[in-house]
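As you look at this complex, bear in mind that one protein chain is not there, while each of the others sits in place.
Entry: subunit A
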Amino acid sequence: MAHDVQHYNLDQKFDFTAATKKSIFTVLIIGAALLVIGILMAIFGGHHEEAAEAGGHAFHWYERLYANLWINNVYFTGIAIIGVFFFAVQYAAQAGWSAPISRVMLAFGNWLPYAGILMIVTFFVANHDLFHWTHAYLFDTNSPEYDKIIDGKGAFFYWPMAKGTFPAFYILRMVLFFGFWVFFFTKFKKISAQEDQLGGTSHWFKMRSWSAYFIIFFAVSSSISAWDWVMSIDTHWFSTLFGWYVFSSWFVSGLSAITLLVIFLKSKGYLEMVNENHVHDMGKFVFGFTIFWTYLWFSQFLLIYYANIPEESVYFIERLSSDIYGPYIFVNLAMNFFLPFLILMTRDAKRHGIFLKLVCTLIIAGHWVDFFLMVQPGTLGHNGGIGFMEIGMFLVYGSAVTLVVLGGLAKGNLIPKNHPMLEESYHHHI
């Protein structure tokens, strides 16, 4: 009984077949087509009357494109970094059950370099159209549009430059975060590959230390990136738990993506040593962190609703009393809490692929809606909504991420064959 795990083919590699690639490309093309239709509709169908009515600021179709780019940038960056984070958590917690699927988690980090480039480029292209605080006149005391509140927050974006010029501190943080995230990701990948070659436990201990460093860095950077990339859209408004709220949204969608990928790989005949016990654990994570997200969402909402202080409640008034965004608040809660909570409640649902596939897909779509609700009201106002452009952009990004992640996964061995806890994972039974 001692080494049953050796019966499995531990050297197997994920074969990224042409057929799989083709189906992903099909989704990508459908997404691109929808995106083009959406753009054309926005250009020609536009809201000319409304723009005239609003006076000053005329609405341009490309603003909606930028907002969509930003939603998906932030969302899929989150899924990618959560893959790395969850990998690090396994080592820091000395978890044994997850050993055979740890490479699946890590593979999501392959998207990070692309995400970083896209994020920085989008920021410079979209600039004023996404972030109100990028306007120089807000910081000019002589200007009629001078904003005392934003001026007070200016140093957080512009330090050490003069306010209203180049957001050096903001860009520095963005570069720093992506730089370190990619650094940790490549470090993990390297140690894991060395372990395959050399074996022994030293790599595991090394990985545990690096995981601990990464988790400390991620604790700070995940919160700050949430303020920078999402909360600063509504520049006047702030919420002290926003960082956690965004993190929880990322975490549960990242877990769903990992679970879906594990189930997909199993259905293709890979990861034979992963059985329903491991899937059950992933299901429990998804179930638990759905509730965690709801807890944070509701904590943020309830306190603001209860205190009813205008500068705080504006965030929810903007969303709940809007014809466009109001219904999506409830769609958001249904997709990310009520349905997953009720469907995944029983033990059997967490152990069988069909329910998990349903719930994970629901959550991945649902948390996109969550980010849609964070970004669009502050950038597009009444010109937003979910249309062809949103669905198309989501499909394009989703399939691009899938291509990159699966491509990365196909490069190395699927199972860390010299992981010291592989045997423990094989005997995992719950």
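In this text, a residue touches a chain if its C-beta (ideal position, glycine included) is under 8 Å from a C-beta of that chain, and two chains touch if they have at least 3 such contacts; residues count from 1.
By our rule, contacts and distances are computed from a predicted model.
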According to its UniProt record, what is the protein name of the omitted chain, chosen from "3-isopropylmalate dehydratase large subunit", "YeeE/YedE family protein", "Quinol:cytochrome C oxidoreductase" or "ABC transporter ATP-binding protein"?
-> "Quinol:cytochrome C oxidoreductase"
Which one, A:156, A:238, A:301 or A:355, makes contact with the chain that was left out?
-> A:301
Which one touches the absent chain: A:36, A:172 or A:345?
-> A:345
Which residues does subunit A use to touch the chain missing from this display?
-> 298, 301-302, 305-308, 345-347
